[in-house]
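Missing here: one protein chain of the complex. Every other protein chain is in place.
Going in written order, the chains are labelled A, B and C, and every chain counts its residues from 1.
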Amino acid sequence: MKVIADLCVIPIGVGVSVSRYIAACEKIFQEAGLKFHLHAYGTNIEGEWDEVFAAVKRCHEIIHGMGAPRISSTLKFGTRTDRDQTMEEKMKSVQDKM
Amino acid sequence: MKVIADLCVIPIGVGVSVSRYIAACEKIFQEAGLKFHLHAYGTNIEGEWDEVFAAVKRCHEIIHGMGAPRISSTLKFGTRTDRDQTMEEKMKSVQDKM
Amino acid sequence: MKVIADLCVIPIGVGVSVSRYIAACEKIFQEAGLKFHLHAYGTNIEGEWDEVFAAVKRCHEIIHGMGAPRISSTLKFGTRTDRDQTMEEKMKSVQDKM
Partner (left out) sequence: MKVIADLCVIPIGVGVSVSRYIAACEKIFQEAGLKFHLHAYGTNIEGEWDEVFAAVKRCHEIIHGMGAPRISSTLKFGTRTDRDQTMEEKMKSVQDKM
């Protein structure tokens, strides 16, 4: 099952600057060989369900390992059985109608 | 790693009434032996990371199996390493301060 | 336009304990005369769009005023034009099918 997801991770208890924790997540997606795209409020991720969710788990593990005692994440994720769809196609589908 | 999560599943392409799909998810949490609590915009779930996320995956599989061609979910999930915390404790902590 | 919403507010830069900030939000909903229900990962809110969103704005203002330099919130919100629906009816609709 393929999934297109959007992850926003918030480390809690480490002050107001959280970008180095987010950067660590991006490296995880990269090393996992996943398609990903950083935006201003999260990261789009595309891949097989198990690989995407293994990377999400790895984010929590790594961020705790970096010293954050608490993490709250928001993940949106979509699956479909009617047809394959990539992140680019999702965006193009909207842009074509603008 | 223990997680407290909140899942909101939206089956797309099956009309405006989606409650039977949500009910199917509640059964999945029950059969998985997870602590869960339905509210008006999702379901709180508490348990070990792998068990919670296996149940979330099962929700998408079952809902597609029930005929929904597309699903978009929003999942919030929190982990902490400083101490154990249950869903009841999270709520009591707020209620004590009201 | 009536809305059923679910708000999860995360004050950032104030340490790991955030319950007193959440409690302050609950008081805002109460004083606004809104129907609301605290759960383990947020608060369900029901009311007229403008009143609900005014309360959400007030939450950010109050939490900043309490000393939090940064806040990140997740809000889910649903509207429908086919029929009126309360938070209780949404839950009952699922529970009847379990």
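We take it that contacts are C-beta pairs under 8 Å (C-beta built on N, C-alpha and C of every residue); 3 or more make two chains touch, one makes a residue touch a chain.
The structure displayed is predicted, hence computed values, not measured ones.
Can you list where chain B touches the absent chain?
8, 10, 12-13, 15-16, 18, 69-70, 72, 74
For chain A, which residues reach the chain that was dropped from this view?
The missing chain touches chain A at positions 4-6, 8, 16-17, 19-20, 22-23, 26-27, 37-42, 44, 46, 74, 76, 78, 80, 82, 87-88, 90-91, 93-98.
Counting contacts across the full complex, list the positions on chain C that touch the omitted chain.
Here the touching residues of chain C are 1, 13, 49, 53, 57, 60-61, 64, 69-82.
One rule holds for everything that comes next: only the chains that are shown with their structure count from here on.
Over half of the interface residue numbers used by both chain A and chain B, so same, or under half, so different?
The interface of chain A with chain B is built from mostly shared positions.
Working from the CA atoms, figure out how many degrees chain B turns to land on chain C, in steps of 5.
Between chain B and chain C the superposing rotation measures out at 180 degrees.
Using the touch rule stated at the top, which two chains are linked by the largest number of C-beta contacts?
If you count contacting C-beta pairs, the leading pair is B-C.
When the centre of a chain is set as the mean of its C-alpha atoms, what distance in Å lies between chain A and chain C?
Their C-alpha centroids are separated by 25 Å.
What whole-number Å value describes the gap between the mean CA coordinates of chain A and chain B?
The computed centroid separation for chain A versus chain B comes out at 19 Å.
Any chance you could list the residues of chain A touching two or more other chains?
13, 69-70, 72, 74
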